[in-house]
Every structure is written in C-alpha cells, then in structure tokens.
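Here it is, the structure, as structure tokens.
With one protein chain held back, the other chains of the complex are shown just where they sit.
A and B label the chains in the order they appear, each numbered from 1.
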Amino acid sequence: MSYEQRLKDLGIELPEAPRPVGAYVTWQRTGNLVTTSGQLPWVNRVMQYPGRLGAEVNTEDGYRAARIAGLNALAQLKQALGSLDNVAKIVRLEGYVHCTQEFRDHPRVLDGCSDLLVSVFGDAGLHTRIALGIYAMPLEACVQLVVWAEAR
Amino acid sequence: MSYEQRLKDLGIELPEAPRPVGAYVTWQRTGNLVTTSGQLPWVNRVMQYPGRLGAEVNTEDGYRAARIAGLNALAQLKQALGSLDNVAKIVRLEGYVHCTQEFRDHPRVLDGCSDLLVSVFGDAGLHTRIALGIYAMPLEACVQLVVWAEAR
Partner (left out) sequence: MSYEQRLKDLGIELPEAPRPVGAYVTWQRTGNLVTTSGQLPWVNRVMQYPGRLGAEVNTEDGYRAARIAGLNALAQLKQALGSLDNVAKIVRLEGYVHCTQEFRDHPRVLDGCSDLLVSVFGDAGLHTRIALGIYAMPLEACVQLVVWAEAR
C-alpha cells in the first residue's frame, strides 16, 4: 500500500508546505515522532473561511477548512519525511476551533481533517484527538490543527 | 508494587473506556509513549457537572469532574496497555477548563486528576501539566483532559 498512490487515487494534489509566520519551523522530528506547527486553512497564503464557527463560518465550511488545514499538514509531513510512504501511522490531531461561546459542534468540524487522514492512511490514519473552542486566533483563521505522525 | 492492586486498595473501579465522539480513536501509542484523546467527565455517556467553572460549576465540583475525566483516562490507558501495571510513569496532563473570563482557580480544579494520578501511581504518577481556561467546549463539558503515559 502506497500512501502517495492513494493520494493520487483520491485525486488529491498536495499544496506546497506553507511557510511559518514567525521565528519557528513548520515541522520537527524527535526520534520517530514528527510534529507539525499549527496548520491553518489557507491556500496560496490566502486564508479560507476566515472568522468564527457559530458566527461568520458555518459547520460545513468549518469541515472544509479543517480538510484544507489537514492537506497543509500532509504537505508538512511529506516535506519532513520525503514521501508520505514513510509515515508509519498518524498519532494525534490537535483541533483548535475558533468559535463563539455557544458553539458545540467542534467534533463535526474536526472530522474534516480526521476523515482526510483515514481516507489516505486507512487504519494507520486513526489518531487521538483534542477538540477545543478557542477565543482568539492568529490571522483570523477558523481552525488551527497540529498533526503528529510516527515515521517508519 | 501493582497499580491494579493499588486501585483496588483505594476502592476505585475503573469505568469502561468511553468511545470517541468523532472519526478518531481514544488512545494511540508511538514507541513507549501512550497518549489519550481528550477525556470528558462523563459516566455512562452522561455528562457530569456540565457548564462553566465560575458560573454553572463551582470549584469543588470542577475538582470532582477532573477526577472523573481522570478515571476515564486511566480506563483508556488500561485498554491501551492491557493493565495499568504496564505503566512505567505518567508524563503529562493537559488540563483544559471550560470557564468564565474571570475564573482563575484552574490549578485547584485540575488537582482532581493530578491527585488521582499520584494516589494510584505514587512517584511514578508525577507529571507535567498545562492549565488553560477554555472559551467553548464540545458537549458542554466543564473539563477536557489528556494524559500521556510511558509504557514499560
């Protein structure tokens, strides 16, 4: 099973790995653990679906935004490992959702990334998750995601 | 020293490990590190002490909620490792407290889980901790906790 081939079968073309917005790097590896920096839902440096879930952004657009941030995370993993085929498994998804105080549908939003990870990696894409409603977010992003992966 | 025996001595019966509320799993292992998904203070799928610290939930009930979420985390670790006796040590507790903007007693709330971990594992239960006041939480939970453990 090649995950790179699976991406092609799914018709997914990974974006370029977004560059950092401060004095840091976008992925790091320690032992076999690779973690990304917080990934945002932008495409070519243009923020998609800016705003808060429950106000400017609805749940289905939040799902789409989480998928976009997930694609950016995959691009970081590919840059870190040379090929997604060097991913042994996905370990964790940190899901930070910019939202109103009343919003409660964080799980559905984050499934946009979780579903992507499972569609690409199958059982090796099953991951732990946190889901938090965040008060203020850099760059008006509606979600910020971190993906942890284990390298082969 | 058996941690399973210590649980019995303390009169603690672990719940069944709660199932996920989205497209993810409740624990993952990479190398010797086991991390849980965000654990909530529910018992048999009924949320205990729903609401915000500083408003609907007082600090002592928050402490109780953190203990319940901690028991759910222990149930996840047991499922991951077969037995709590396979825990080498607890590494980290991520403490996310759903609260009002004025609430400041996050440490006391989170001690509900920290005290549990130390009562079960002794010195091997000593862990690092983050304590954050969260704006909006899935399922109206008053706390969400993640536990990291090192496997033997």
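In the analysis below, a contact is a pair of C-beta atoms (placed from the backbone, for glycine too) under 8 Å apart; a residue touches a chain by one contact, two chains touch by 3 or more.
Remember, predicted model here, so these are calculated numbers, not experimental data.
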Hidden-chain contact residue, picked from the options A:Thr36, A:Asn72 or A:Thr128: A:Thr36
Which of B:Leu7, B:Ala23, B:Leu40 or B:Ile134 contacts the chain that the document leaves out: B:Ile134
Full-complex contact with the absent chain, from A:Thr26, A:Gln48 or A:Thr128: A:Thr26
Residues from subunit B at the interface with the omitted partner, ascending: 31-33, 89, 91-93, 97, 99-108, 110-111, 114-115, 118, 126-135, 148, 150
Interface residues of subunit A (partner: the chain not displayed): 20-28, 30-31, 33, 35-38, 94, 96, 134-140, 144, 146
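Criterion: only the chains that are shown with their structure count from here on.
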Inter-chain centre distance, subunit A versus subunit B - centres from mean C-alpha coordinates, in Å: 25
